[in-house]
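Quick one: the structure is below, and I'll ask about it shortly.
Only one protein chain is missing from this complex, and each of the others stays in its spot.
Right after this comes chain A.
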Amino acid sequence: TNLLSFPFPCASSFFESPELQSVAIQFITTYLNFWDNDRMSLLNLFTPESQFSYHFDTTHIVEASSASISIKDSRTPNSVASSWGSYISNSRNLMRVSGIKSRMSKVFKGRDPISDAFQSLPTSKHRLDKDPSSYSIEVVSVPILNAMEICVHGSFVETGSPKKSNKEGHFKNGSKYTAYHTSSRSQLSERSFDRSLLVIAGTGGSYIVASDMLLLKQYSGQGGWSSDSHRGPVSSSPAASGLPVAQA
């Protein structure tokens, strides 16, 4: 009955306008493609004011379907350190990170710090271009910034260890886990994620990423939107070509 159902219709995607839809789909598909294959190229989208941070939350809410969990994963209960080792030092979960120094050191601002942060995360593979139905996207405009906000939910597979240890570069660690610089020892896993980007359109088709926030979760299978339809204009096939750069 209606008393046992969510009264808000469920759609896997929402785009505020057809124009935002075509721009946002192309942008996020290209962005994640570069994130997987040539992450450093994305730095062209960032300015000295751009911000990037990530955090993970280990709360277990639902079981992934058994088919999507590797045999090893299903048999071996993992410690936080072994499951999330690559992410621990700079995870910016503000529920847990207290103290202004620590909070500020975990948000990366400008190309060099963001470059270090990008390289400290495992390499990955998303399937947005091949299996868009396993992702959910909402796109709205942000008039005060003349920007669009892209929220994407889904999963990715970790394919390799980070290029750089968290100890290097601009990383300042006050975490009790600092000693655990064993990214290469972390198990590679499939992760669910939510990601939010604030993207400002520049001149000549260029873009600036003002903010990129990533939330990582234990893999939980297909999301709550599975088997639902898109709301808003019908999606077009995204082109994963070159990436427009930020304005100088």
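What to note about this one:
Definition applied: a contact is a pair of C-beta atoms (placed from the backbone, for glycine too) under 8 Å apart; a residue touches a chain by one contact, two chains touch by 3 or more; residues count from 1.
As a working rule, contacts and distances are computed from a predicted model.
One chain of this complex is left out of the view, and of "Transcription initiation factor IIA large subunit", "mRNA transport regulator MTR2", "Flap endonuclease 1" or "ER membrane protein complex subunit 3", the protein name its UniProt record gives is "mRNA transport regulator MTR2". If you put the hidden chain back, the residue from A:C10, A:V157, A:L188 or A:A201 that touches it is A:C10.
Touching the chain that is not shown, out of A:S22, A:S82, A:Q119 or A:S196: A:S196 (per the contact rule at the top).
In the full complex, chain A contacts the hidden chain through residues 1-14, 16, 49, 51, 53-57, 59, 61-63, 92-96, 100, 103-104, 107, 136, 138, 140-142, 144-145, 149, 151, 153, 192, 194, 196, 198, 210-211, 213, 215, 217, 220, 223-225, 228, 230-231.
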